[in-house]
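For this view, one protein chain was removed and the others were kept in their places.
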Amino acid sequence: ASGKATGGGAGAASGDGVATGPGVTATTVTVSALTDLTGPYASFGKSQTQAQQLYFDQANAAGGVCGRKYELVVRDHGYDTQKAVAAYTEVAPKSAAIVQFIGSPMITALKRRIDGDKLLTIPMAWATTLLGSRAIQVTGTTYDIDMINAVEFLVKEKGITSGDAIGHLYFEGDYGESSLNGSKYAAGKLGLRIVEQKIKATDQDMSAQVAAFKAAGVKAVLVSVGPRQTASLVGVSLAKGMDVPFVGSNSAYSPQLLATPAGPALLKDFYYVSAGTPVSATNPAMQKLVADYQAKYPGETLDSGVPTGWSAAMIVDEAMKKACEAKDLTREGVLKAHRSQSSFGGDLGTPMDFTFFDKPASRSSYVLKPDKAALGGSVIYKEAEVSELAKDYPVPVG
Amino acid sequence: MDGLTRRRAASVRHPRGSARDQPVGTPDSDGPPELVVSEVTVRFAGLTALDAVSFTVAPGSVHALIGPNGAGKSTCFNVLSGVYRAASGSVRFGGAELTSLRPHQVAALGVARTFQNIALSPHLTVRDNLMLGRHRLTRAGFVSAGLRLPSARREAVRHGARVAEIAQFAGVGDVLPVPVGLLPYGVQKRVELARALCMEPRLLLLDEPVAGMNGGERREMADLIQAVRDSLGVSILLVEHDMGMVMRIADAVTVLDFGRRIADGPPERVQRDPEVIRAYLGDFGRPSDEHGEA
Amino acid sequence: MSGDAGRPGAGGPEIESPETAVPEAAKPATPETEGLEIRGLEVRYGPVRALRGVDLTVPRGAVAAVLGANGAGKTTLLRAVSGTLRFHRGAITAGTITFGGARVDGAPAAEVVRRGVVQVPEGRRVFARMTVAENLRAGALAVPGRRAAAARERVLELFPVLAERAHQRAGLLSGGEQQMLAIGRALMAGPSLLLLDEPTLGLAPMMAARIADTVRRINAQGTSVLLVEQNAAMALALAERAYVLEVGELALSGPAAELAASDEVRRRYLGVGAPDTDRPVGTGLEERAERTRPARWTA
Amino acid sequence: MAVFLELLVNGISVGAVYALIALGFVVIFKATEVVNFTHASLLLAGGYVIARLHPLVGFWAALAAGIAAAALVGALVEFLILRRAHVGSRGVLAIVTIGVDILLTTELTRQIGTEVLALGDPWGDRVLRLGPVTVAETRVVALAVAAALIAAFLLAFKFTGWGVAMRATAEDAETAALMGVRLGRVSLGAWAVAGALAAVAALFLCVFPTPGLDRGTTAAAMKAFPAAILGGLDSTTGALAGGLIVGVTETLISGYQSELAFLGRGIGDAAPFLVMIVILLLRPSGLFGTKEPVRV
Partner (left out) sequence: MSEPTPAPDMSASGTPVTDTDTPAAPAPGAPVPAASTPGAHIPAHASAAPAYGVRTRRVSRPVRAALWAVLLAVAVAVPFYLEGFWLQTGLFAMAAAIGAIGINLLTGATGQLSLGHAFFLAVGAYSYVYLSSDLGLPTPLAAVAAVAVAGVSGGLFSPIAGRLKGAYLGIATLALIFVGQHILFNAEPVTGGFNGRPVPPLELFGLVFADTPELVVLDVPFGSLERLWFLGIALLAGAALFARGVLRGRPGLAMNTIRDHEIAAGVMGVPVARYRAGVFVLSSMYGGLAGVLVALVFQQVVPDYFGMPLSLDYLAMIVIGGLGSVAGAIAGAAFVSLLPQLLTRYSDALPLVAEPGSGGVSPAEAARILYGAAVVAVVLFLPGGLAGLATRLGRVRLKELRWAKSAPAQASRR
């Protein structure tokens, strides 16, 4: 007989009358983070993981959940699909939830299995393709919502009017293309013309794209690419005398850019939209988080990953607490508990509604602006609000 | 997969006749056809390596092709074996016109050759190098070899035996398991000849077979070549600078100089031809004179 | 051809070189001979021992010939001197090699060349992708430009065809032309000891004769030559002293003329004599050929 | 039209950088007949040193240091690994360089971490205006440097003993040694030079219009492969031609991607490879590459 004999003890009830599932023992609740600490998203992954470590340490210090202590298992897949799939296969059987999963290609590859495993998972990607699964909770807005809000921002505040052309520089892949959905939708509604430029993550030099935008006479540019490409784009545009506003998705900006030659250009007329509150925000929750984080990880960069990771951990923790009240820590129980929450948080991001899983949890996003002085390199330029368009935008699912 | 393998696979299913009664080698048992080289011209960037060269190799004869360095002998071989394309002229071997064929097609007609610079696979054993000589006579393709079909197995065994036989004959029988790269030059030359013989050729092209051998070895090789001609009844076209040997074993000699044919005929006559002496022999290889003896 | 025209010692008998008296092995190293001295040389290729206990001397300004069957170890001997054994995973496992009084065994090839020892490798080994001209330049890499130019003149006049083909890729030359190039390339370095490994390989008789004359000429100009040659007749005619290698050991050595006279050598290395009367002894190849003459292949 | 000119000029300017990288491949290939996958990490090494040093010692000193460092790394790779790898096949050596590249890149990216490092070049984001067309000054410099270096190497290979020795070694080390070539020095030299070239290329690869050096920088080296090949792996001229062709193709295709949408957007990256294939079909050893002399 082998250790594998008798299936994975689902629904076994433990001493305290709490039904437990995989990843939950009498003393511990295991949650996992499938992150990227060595690949392209290393910085993001690192601050998220540390923030979550911080969260669970505090949670445990405060008594944990259901008389159990959290245990965070971290697996680094370095943004490699095969490693990610392998890592999931390893941690899934022994996890009660996945508090962080970076890399939409990897998540897409595993979507069906996650669903099948009923394993509450917080993806660190905001593509609409991740919607429509009960177990996967996309936090905040999706990329397309952000872009809709961005377009509306341009129209409201940057004097873009019907008939104008706006450029959209976006990555190949779901990040880029969900964003494009949004901008196209908004443009359609507002009678604008979108000039598309699709690039790969390996492209560094945006001269050609700028030339194309210039030729098309765009009045503004939406940016759904990585930080480096953003820097190149903005820098080149100004250098070539294309002085227009730029609005990026939340992954398009990183504070490190301010140190590069493109810094000044970014400070000039670049904005980015995000559902996540920037670390420079002045609400008490954020300030406490910042203080604790800096205490635990002195000298580490504070970027948007910190609040994002933190609130993801919080979401899972809340679900666990609720599930505990229902004395059901099975995966099903956790999911039910999670899906029962209709207005979540608000301090570290826009308020979210988890009751539907075929809609984004939130439709309102901040407009942020780079700022050398500010903590995390950006400040709120425009408070979060749901744009008219975003409100009744039919989100494509899956 | 590709045409090649499909065809092979097919022919594996129905081999030409059944393995026993039918010869696997060249079907005709009635001696080789004659080789007629006529008006062959080959040009390279600047120079004309062969200039309307013609000669005929009688069936079952040893025909020597001699001439100064750079006269065009190897080029001629390369044309015969399909490695070079002739600018003009024709080479007829039996019914076939060789000038239009690619090397493997020429080989399929039973034309085998050795190279002036040894061209063996240094890492493969002598046996494997010889087995390659059987390529044209065997049929196993990717599929049948991969699946180890009985036909492929039988083929391998049968031809393996023949290879051993030929190896013995060529005097490399006892180095069959040795990687060729380890053998000294002279032995490698023998292996080359053996490999050519393994093709069961009807026409054998030998490019300087005794280069790098000493007197004794040269003689052995000469005898070997004669033995090949006699017992296998192969026509042999021979390029060699060792006049002693040429005179001893050649039935006819063609002399090239600067790509032109300057003499043709039986050895004695050619050897006395003043033109040949001027262009090639010098005071070497006079009649009665064994190679280079002082 | 009369090889020994007016050159002392070539004929051998009358002038007794000291070696003939004393057994090779016992002979003490003679530092005053500024030439090449090989003592008790043993060479191995991994487990294969290719040479053993070889003693050989090439006095300055002399020509020595090495004969031997295929695989006897001639090339190995030259590799040992020129320091190229390591390219064949071989090594000197015993013995010494001195040239001009200094040890050269174990020295890297480039060093040996700089001492003036230049080898024409077996099998041409021209740089196929470089032009004839460039090959010649490569030959002169180790010498100053002026001398190179002069050497070039000499080589081209020696092998006019190389001048015609100056800009052809060496790889496309005919076998013989490549051989000429290989020799010419070596001469470019103006060596003080020239190691020739089968220089007449694949050369037409006249060209072979020309090589012989060349060897004689450069030797007259003071270059010593160690000649490995299958054309024993020519080799023996050129050399004062000859050595016969068999399966890695010295079988015979002595004044060239004497060896040339021995019927042993005549039979095995000159291949002289009517086939029927005396075949090469003991090779048994013909017998084997009779025994196993395969019939035409009919499965 | 203006657009076309703009794109063309940009293409050429990018091409210059690719040409510089390709030249690195060519030098190694000529000297050792090995396709050098380590080049990518040499780039990274050179760039990294420049980026780290320029705040301390100023740009030019940092550049010198970077070049020296990359040269050293190159030399070390040759001395510690390739010299000791007794393999017949050049293909295997190529694969070895892949291994080395993985080693170096991993360590370097670890050092670089998640930063985007500026190289502190004097040209900044200045651009030249040629009528309607604008082009970054860095790129103009790059073009000049590339042309100069390539000319230099062209001459070196043809006319210096070093060049002859290098090619001789590449073809037949043993015989080269018999010509008195000090094998060690030659290939060591070649690798050092390749390293130096990599550093120079890294400079122009990481300055404006690109934001700076980061772990992603190596990806650009990939694009130099088609450049080196379609020009002819053993031809310095080819490196230049190839670089420009790749640069121009890439830029034009991405610039006109809206017009070419039917090909699928983002074909800019694949296009150079398609061009390469076409050229190789016509000329199996590239535009200027020498083809193997075949004869037996």
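A few notes on this one:
Which chain is which? They are A, B, C and D, in the order written, and residues in each are numbered from 1.
Note that in this section a residue touches a chain if its C-beta (ideal position, glycine included) is under 8 Å from a C-beta of that chain, and two chains touch if they have at least 3 such contacts.
For clarity, every value in this text was computed on a predicted model and none was experimentally measured.
Considering the whole complex, the residue from B:E220, B:D242 or B:D273 that touches the absent chain is B:E220. For the chain missing from the display, the contacting residue among C:A94, C:A150, C:A166 or C:A251 is C:A251, taking the whole complex into account. Among the residues C:G35, C:G71 or C:G176, only C:G71 touches the chain that is left out of the figure.
Against the chain not shown here, chain D presents residues 29, 33, 35, 81, 84-96, 98-103, 106-107, 110, 174, 222, 225-226, 228-229, 233, 264-267, 269-270, 273-274, 276-277, 280-281, 284-286, 289, 292, 294, 296. What chain B contributes to its contact with the hidden chain is residues 1-5, 81-83, 102-104, 106-108, 112-113, 115, 119-125, 128, 131-136, 138-142, 144-148, 152, 155-156, 171-172, 174-175, 177-179, 181-184, 186-187, 190, 195, 199, 216-217, 220. Of the residues in chain A, those that touch the hidden partner chain are 1-7, 35, 37-38, 45-46, 49-50, 53, 74-78, 80-83, 85-87, 89-90, 93, 105, 108-113, 116, 129, 172-174, 177.
Criterion: only the chains that are shown with their structure count from here on.
Computed from the mean C-alpha positions, the centre of chain A lies at a distance of 37 Å from the centre of chain D. Distance from the chain B centre to the chain D centre is 47 Å, each centre being the mean of its Cα atoms.
Inter-chain spacing, taken between the CA centroids of chain B and chain C, is 29 Å. Of all residues in chain C, those that touch two or more other chains are 172.
Counting partner chains per residue, chain D shows two or more touched chains at residues 295.
The residues of chain B lying in touch with chain D in their complex are 74, 78, 83, 115-117, 119.
Those residues of chain D whose C-beta lies close enough to touch chain B in the complex are 295-296. By the touch rule above, chain D contacts chain A in their complex via residues 2-3, 6-7, 10-11, 13-14, 109, 113-116, 118, 124-127, 134, 136, 205, 207-212, 214-217, 219-220, 222, 250-252, 254-258, 261, 265-266, 268-269.
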